[in-house]
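Only one protein chain is missing; all other protein chains are in place.
Per-chain numbering from 1; labels A, B and C assigned in written order.
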Amino acid sequence: MKQLVIKLMAERGVSLADVADLVYALQRPFYPALLLEQCTRSIENVLEKREVQFAFLTGITLDVLAEQGRLPEPLQTIIASDEPLYGIDEVLALGITNVYGTIGLTNFGYLDKTKLGILSVLNDAPQAVHTFLDDLVAGLAAAASARLAHNGRALSNEQQVR
Amino acid sequence: MKQLVIKLMAERGVSLADVADLVYALQRPFYPALLLEQCTRSIENVLEKREVQFAFLTGITLDVLAEQGRLPEPLQTIIASDEPLYGIDEVLALGITNVYGTIGLTNFGYLDKTKLGILSVLNDAPQAVHTFLDDLVAGLAAAASARLAHNGRALSNEQQVR
Amino acid sequence: MKQLVIKLMAERGVSLADVADLVYALQRPFYPALLLEQCTRSIENVLEKREVQFAFLTGITLDVLAEQGRLPEPLQTIIASDEPLYGIDEVLALGITNVYGTIGLTNFGYLDKTKLGILSVLNDAPQAVHTFLDDLVAGLAAAASARLAHNGRALSNEQQVR
Partner (left out) sequence: MKQLVIKLMAERGVSLADVADLVYALQRPFYPALLLEQCTRSIENVLEKREVQFAFLTGITLDVLAEQGRLPEPLQTIIASDEPLYGIDEVLALGITNVYGTIGLTNFGYLDKTKLGILSVLNDAPQAVHTFLDDLVAGLAAAASARLAHNGRALSNEQQVR
């Protein structure tokens, strides 16, 4: 199912490299020798968790149905317009972030607010609905960052990792 | 929107009285003079929260789409079969329960496991899909119970409330 | 640090075997061939997570300080009397349960309400303060159960696991 999630993300405009860029931006300051490849590996590990896969399947499905105008009202309008008080997108993303503990929370919030990299691309696509996808991607990057931080000491004893 | 949620719940087989029975069963031991009417009022209050309304709209929509076979695979099969590891239904319900603090958590878990009252009716309906609805109803009853407990002292000084 | 947590739990009256009994009671119905030894191994795995260790360290410390009357008021009275609306004990336990996804939530709530096995022993100890410990132990058992359920198919293809 992991491969299916990666394929769905790609169809919706997000590559693993896009997510790795976010993880790299978050973790580089704490871990100067960090390689993009380590970020990608951490993301792939997070994507192996079934809870994460289910969150992506559910959220992307709701985005696509909204894009096709096939949801019942008022949900159709709420999701299609990315209503700021909706909150269910963030609830799903939180399920991803929690997989590596609450330290991922900070990074999730930061990404969600600053709309780094691919997140602003998703946010600015005029025709597409990415109400869930941008939060899911931020949650995935935050969880992969938390995972790197938890494993930091194993990777390097000389470097401070967060 | 609150009235819409109540109407949707009714169409899916759940009345406010069904939910009030759950709240009553949970809170009666701690609060002997409790009236069903107080339970109903507490539920109505919880249903005024926008986050709660959005969770019901989203979850019921997914149940109905799965019942109609209109979700893409593998999500269609996962939701239609109430796959035990899915977890997204519980994530949505948790959003409801949290609205009155974490003390609702215990009651949510208890209801979800014991399938009291309407919850076993929902669970045993052979043709229908209630993957989200049973968790949402348990979450609503748990939140309404937590709300009663928080307000307990105001209602009665002589009675121990949980 | 894992060994320290196990030692602290033992000093406070909880052995790994006590927790394994809870996991066994929760999972046996879904998994008839389950061995107590598999439950213990699952618990040990959960106890390797740093987030879990930190929750135990923090909660047990607060219990012990309350038992010794060394917390400032009103926190001293709130924790010593296991004030039902306190909720912070459940917040810490939730951090443990989430480590294996939200499916642990149901079991946590069920254990917290039914006070199975060691949980009722902890709850009925007249002199001791176990405000945090009983929730932490319920959270640990719930997470270990969720972990077994997630790994269930690997263990056995013929048996339904939850």
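Annotations for the structure displayed:
To be clear about the criterion, a residue touches a chain if its C-beta (ideal position, glycine included) is under 8 Å from a C-beta of that chain, and two chains touch if they have at least 3 such contacts.
Values in this document were obtained by computation on a predicted structure and should not be read as measured data.
Of the listed positions C:M9, C:L22, C:V46 or C:I88, the one in contact with the omitted chain in the full complex is C:I88. Annotation for chain B: contacts to the undisplayed chain at residues 49-51, 95, 98-99, 101-102, 150. Contact between chain A and the unshown chain involves residues 84-85, 87, 90-91, 94, 101-103, 105-114, 149-150, 162.
Although one chain is not drawn, its touching partners on chain C can still be listed: residues 1, 4, 50-51, 54-55, 57-58, 61-62, 64-65, 70-72, 74-75, 78, 85-88, 91-92, 94-95.
Everything that follows uses one rule, which is that only the chains that are shown with their structure count from here on.
Using the mean of the Cα atoms as each chain's centre, the chain most removed from chain B is A. Inter-chain centre distance (chain A to chain C, centres taken as mean C-alpha positions): 30 Å.
The centroid of the Cα atoms in chain A and the matching centroid in chain B are 29 Å apart.
A straight line joining the Cα centres of chain B and chain C is 25 Å long. Counting partner chains per residue, chain A has residues 50-51, 95 touching two or more of them.
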